[in-house]
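Shown here: the complex without one of its protein chains, the others still in place.
Labels run A and B following the written order; every chain starts at residue 1.
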Amino acid sequence: MSRFLRTVLALAWKDILLELRSRDMVVSVLLFGFLVILVFNFALKPTPRQVPQLAPAILWVSFVFAGTLMVERAFVREREQGGLEGLLLTPVSRDAIFLGKAFTSFLFMLMVEGVLLALLALLLNFSPFSVILLATLFLATLGFATVGTLFSAMAVQTRAREVMLPVLFFPIILPVLVGAVEVTSRALAGEGAAAAGRWLPLIGVFDALFLVICPWAFGAVMEE
Amino acid sequence: MSEHTSDAAIWVKGLSKSFGHGPVLRGLDLVVTWGESLAMFGANGAGKTTLLRILATQARPDAGTVMVAGCQLSRQAAAARGRVGVVAHGGLLYDDLTCLENLVFYGRLYGLPDVHTRGLAVLERLALKDQAGRRVRTLSHGQQKRLAIARAILHNPRLLLLDEAESGLDSESLAVLRTVVAEWTTPERAVMMTTHNRELGHAWATRTVELSGGRLQPAARPALDTAR
Partner (left out) sequence: MGYLRQQGLGQGLVALGGLLMLVNLYLVFLVAPTDAVLGDVQRVFYFHVPLAVLSFLAFFFVFIASLGFLARRTPAWDHLAHAAGEVGVVLVTLALLTGVIWARPVWGVWWTWEPRLTTTLILWLIYVAYLMVRAYAPNPARGAVYAAVVGVVGFVDVPIVYYSVQWWRSIHPSPVVGPLAEAGALEPVMLAILLFSLLTFLVLFLHLLLLRASLHRVEAWVKEQDPRGSPAPFPAN
């Protein structure tokens, strides 16, 4: 395994270990996501006929909000404990630090999304078992984690950090959101592989582009 | 670059830095040779921490050349980081990991072999061996600061940068810090420390400077200096 990859994994493992010890990210974000779902259910009162239309929307809105909270917490904690500064003092490349952080956010987000999907499927009585749906979860979350990690690193150093992150994040990931909702609704309607349409490739392009750009930009954001 | 400049622990020429509200460092020059320990005084906001952060590659200069441990920062920043140990204001440690876990983690990032053994050895050096398995969150302030020093010397850097490392330390920890500084004032190594405590600075360091007006001047010795 190359040195770079080992470093990224060491960084990710550190975050996972910290999370296992303090449990302050996954559980709280999961709870928040569930509350968002509840709020939507009460506000929209979906009838069984409306479920195919509304379920994807509720799902992805709660994912976006939960995801935003997740990346924000990832950096707030680092900053509080001075961990990020310590990392920057080591010879480790900024790319590796970025990828380590983005990878852990990605993993944690997937876990939260998995649970929220199961809960919503229970509440609204639909079957979440679709390969395309899972592929969408994977690709869209990758995009959220990549862009979210970069903007969170930036926002955490600004004055209005809770506002700054959504203001930066939401407009940029809108295409991913739109695409994810479309594919999800088609997948839930049972369209199989055709549900992917042009959307999954678009999200794939988004991910590929930002996986290249964001690590580079992270270096500029980190130094004073 | 002549042999002379690449031989210095720190070689800075014409360093300028501004954050957009007026220059903090203005064309600053500094040479620290191997074997020196330098104490830097200066008022709050004079730019001591800024200078230190630039030397630690945390901040980027607006103008000037900076060479640290023979590496030119604009090109070889990562190599420089491997040769420098920093004790800064923040803890730089993870509260929910144990002392040893913190050191093992950083040791891996520095690419050190036998991280466990080294971690334990450094903890012993800093009188923290009994705390090896305790989480940082549970340590006293003095112990946390000693762990920060342990982290800084873990990879055996040639140059040590200390930003007010002595502040808030109890007498036991202060004594340990003094031995570390003395250990780094050997021909192959160097130390640069910023401090508000002029007495301490003059006692511990081989040379003292004052940062004011964005530049360095030699520091005045304190009036009651009868021991020399």
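As a convention for this text, contacts are C-beta pairs under 8 Å (C-beta built on N, C-alpha and C of every residue); 3 or more make two chains touch, one makes a residue touch a chain.
Just so you know, these numbers come straight off a predicted model, no measurement behind them.
Remark: the omitted chain is touched by one listed residue; of B:Pro23, B:Gly90, B:Gly111 or B:Gly142 this is B:Pro23. For subunit B, the residues touching the chain absent from view are 18-23, 60, 62. Interface residues of subunit A facing the missing partner chain: 147, 150, 154, 157-160, 164, 167-168, 170-172, 174-175, 178-179, 182, 198-199, 202, 205-206, 209-210, 213-214, 217, 220-221, 224.
Definition applied: only the chains that are shown with their structure count from here on.
If you check the complex, the residues on subunit A that touch subunit B are 3, 7, 10-11, 14, 17-18, 21-22, 81-83, 85-93, 223-224. Contact residues of subunit B toward subunit A in the complex are 19, 53, 56-60, 78-79, 81-82, 84, 86, 88, 90-97, 101, 105-106, 108-111, 135, 151.
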